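Missing here is one protein chain; the remaining ones are kept as they sit in the complex.
Labels run A and B following the written order; every chain starts at residue 1.
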Amino acid sequence: MAEDIGTSPDEVQFRFREDEIVDHGTVTVDACCDQTNATAVRIEPGDDARLLLPFLDRLALVEINFPAFNDGRGYSAARILREAGYTGELRAVGDVGVDQLSHMRRCGFDSFAPDKRLDEEDAARAFATWANVYQRAADARRTIADKRHEA
Amino acid sequence: MKILTGNDLRSGAVVWWNGSGWSLFVDDAVDVGEDAAEILAREEAARRVNVPYAIEASIDADGHVRPAHIKDRVRALGPTVRRDLAVPTADKTGWDWVI
C-alpha cells in the first residue's frame, strides 16, 4: 500500500460540488495504475494524465498539484481528464493564486486547496472574471461564437 | 564603493539609496558597505522599490557617483540617444562617462 499523500478536506477552500468530500489521502499516478482499489490520486506536473484513463470509473478524487503557479501542465491534465469523461472531483492544489482561479475553473477544476488561503473577496471576483468566453473548454460553457450564431 | 539602486514601484523611475530613502539622482547615492544585504532585505519587504540591488561604483574627483557597469550608467542618466529626456542633474559631464 502506497503512503497516502495529498490534501485533506479542511484544506479545501473552494468547492463547486454537492457530493460528499473524499476524506482520505491520494496516491501517486504510478501507485494508482498498480493498485486496483485506489479511489483518489494526485497528478504531478510531469505525470501523463492519460495513464489514468483506464481507471476513471473508480476514481472519486483527482488532485492536480501546482508546485509553481507558472507551470501550466496541470491545465492540460485537467482538460484531458474531463474530455475523457471523468466526473469526479478535480482539485487544484499547491501554488494556486487568485489570478489562476478563473482559468482553472474553465479547465474542469471544481475544487481548490491553495497552499496559502486566498482572500475570499478577491477570489469571488476572480471566479466571476469572465461573463463570456471565447474558447470551448471543459466547462462546456457556450462560447461567444456559439452565442453569435445561435438561431 | 557599494551603492543600492532599483526602480520605484509606483512610477518605475530609477532610484538610488541615499542613506534614509530613495533619490532620483545618482549623485545622492551613498556607500552602504557591509550593510547592503540588510538594507535590501528591509526595502524589499517595504515594497516601495522593485527588485533593489547592490552595485559597484566610484566617486570621481568632482564628487560625482559613477556606477561601474555600463547598464547602470545608462540608468543613471537616461537613454544615450534621447539626451533631451535625461534625468535632470547638475552633472554636465555625465554623458562623457556613460560609454
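Keep in mind that, in the parts below, a residue touches a chain if its C-beta (ideal position, glycine included) is under 8 Å from a C-beta of that chain, and two chains touch if they have at least 3 such contacts.
Definition applied: contacts and distances are computed from a predicted model.
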Next on the checklist: Tell me the UniProt protein name of the chain this structure doesn't show, selecting from "Sulfite reductase (NADPH) hemoprotein beta-component", "histidine kinase", "Cell division protein FtsX" or "ATP-binding cassette domain-containing protein".
Outcome noted: "Sulfite reductase (NADPH) hemoprotein beta-component"
Checklist entry - Where does subunit A touch the missing chain, residue by residue? => result 45, 69-73, 75-77, 79, 83, 97-99, 102-104, 106-107, 119, 122, 125, 129-137, 143-149
Checklist entry - At which residues does subunit B meet the chain that is not included here? => result 7, 9-14, 47, 50-51, 68-71, 74-75, 78-82, 85, 99
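Throughout what follows, only the chains that are shown with their structure count from here on.
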Checklist entry - Using CA atom averages as chain centres, what separation in Å is found between subunit A and subunit B? => result 46
